[in-house]
Every structure is written in C-alpha cells, then in structure tokens.
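Just below is one structure, and these are the notes that go with it.
Missing here: one protein chain of the complex. Every other protein chain is in place.
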Amino acid sequence: MLRIETPGRGLLEITREVEDVVAKSGAIAGLATVFVRHTSASLVIQENADPSARRDLDAWLGRLVRDGDPLFTHTLEGPDDMPSHVRAALTATSVGVPIVGARLGLGAWQGIYLWEHRRHGSVRELLVHVGA
Amino acid sequence: MLRIETPGRGLLEITREVEDVVAKSGAIAGLATVFVRHTSASLVIQENADPSARRDLDAWLGRLVRDGDPLFTHTLEGPDDMPSHVRAALTATSVGVPIVGARLGLGAWQGIYLWEHRRHGSVRELLVHVGA
Partner (left out) sequence: MLRIETPGRGLLEITREVEDVVAKSGAIAGLATVFVRHTSASLVIQENADPSARRDLDAWLGRLVRDGDPLFTHTLEGPDDMPSHVRAALTATSVGVPIVGARLGLGAWQGIYLWEHRRHGSVRELLVHVGA
C-alpha cells in the first residue's frame, strides 16, 4: 500500500511511486491498476510537462463544482466536503495501465496524478495491483 | 452476471453483491473489475456512510446535465434519454478494485454504487471479473 501525503487541493504526481511497485514486482508485461481508497481524492492521467496544465485543470474543476454551493446538504466537514465527493465522482478512482518492457506503458507526455480535492492536505492510501 | 433492479434515478449500493462474487471465486489476492453493460447507467465508488452525500451527488449532476436540454437531438426515449448518456460518460463504466486478504480493498468509507441515470427503474446487467 502506498501512503501519499498531499499538501492540499491539487494534482500530485505519483508516477515514480507506481513505477517502483511495478519494478519490484518483476513483471515484464501485464497490467498495473492503481486504486485510491478515498472518496474525496481521485486519480487522473495528465500532461507531465507544463505545470500550468494541472493548475488550469484544478481551477476549471473548482469553478464547475463550487465550494459552499447551497445545493449541498452534506456539509458536516465544511464547504469543500461535498464538492470533493463530486470532483472524485467526475474523475477516476481506479486506473489501469498496461506494462510494456517492465515499465508503465504511458505516453511520452503522460504522468499519473493523485488529485486531492479537499482544501487541506491529508495522507492518502493507494493500492497498486500488478497482474499478468 | 449480476442482474440488479434499480428503483429509478440515483445510486444503489452493490458492494455486497461484488463481495459475494469475490468470495465465491476463492481469490485471496487479485483484481476485481466491475463492468456495467449499459450506456444509461454507470458505476461510482462513493461514501457509504451518510446517504445525503449520494443524494447531493445525484442532485448536482442533475443540475449540470438538464433533462430536456434543447441542445439534444437524440430524444427518442424522452427528456432523460440523452442526459443519461452524458451522465454515464462523465462517470465510470468499469472500475477495478484490488483484492486484499480475500476481500475488496476498499477504504473504510467506500462503497461501490450502480448509478441509474434514467428516471424510471430498470434491470441492469453487470459483469464482475476476478483475476489474479
């Protein structure tokens, strides 16, 4: 199990952590499946070159899913509680990446990101399954 | 194949049904992949504690994707026909969950939900694959 500490809302790259699990598994080919064990954080595969793409992505989603939206009744944990669940539902809880030549078969510009949706940071648990 | 009857639009928990498939498979470790065989229902992993989170989630998506939106031309099955396809496209048709200790490796607050997007209920077919 991976434990990743997030500094707050936004995308945090975890490609290397997933690659390490694949390397340790010894798999040459197969499928790596990343799974996040939370409902207010999620996964996304996005551009790994220009950080502005990740900032824009988070800004766009923040405008679509408004903190403190009066529609929400589930607000026990604050104005970003329910928006975090919506943001997670719109993105991915699990992602499967084929393994090619003992490495993740990502495209040249792809990175795997953990997307923290709460405003404050947290420690997030992820499972990485490597299958044949 | 699982056959789940939905009472109408909204989230219906299917964690136990998926757990049963995993238990019957005898797998101790591996990957369970749930797949919904429809384009107007989908899957989401969400909070299993407070039902208000699921109601808010469905209400938010219903406001984003309006039934009867005049943009839509594909309206043969009614005002919720095309919105159901959009809602399914924005969420997940398949979800992979690692198996840990012969059980789904879900977080403490996670449940697997079948999300019915049509207003009326239906019988939905799902496949659950258990792999090593």
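Labels A and B are assigned to the chains in the order they are written; within every chain, residues are numbered from 1.
In this section, a contact is a pair of C-beta atoms (placed from the backbone, for glycine too) under 8 Å apart; a residue touches a chain by one contact, two chains touch by 3 or more.
As the structure is a computational prediction, the values presented were derived from the model and not from experiment.
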Note that subunit B touches the absent chain at residues 31, 33, 35, 37-39, 64-65, 69, 71-74, 76, 82, 85-86, 88-90, 92-94, 96, 125, 127-129, 131-132
Note that subunit A touches the absent chain at residues 30-31, 44-47, 50, 52-53, 55-57, 59-61, 63-64, 90-92, 95-98, 100, 105-107, 109-110, 131-132
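Just so it is clear, only the chains that are shown with their structure count from here on.
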Note: subunit B sits from subunit A at a C-alpha centroid distance in Å of 20
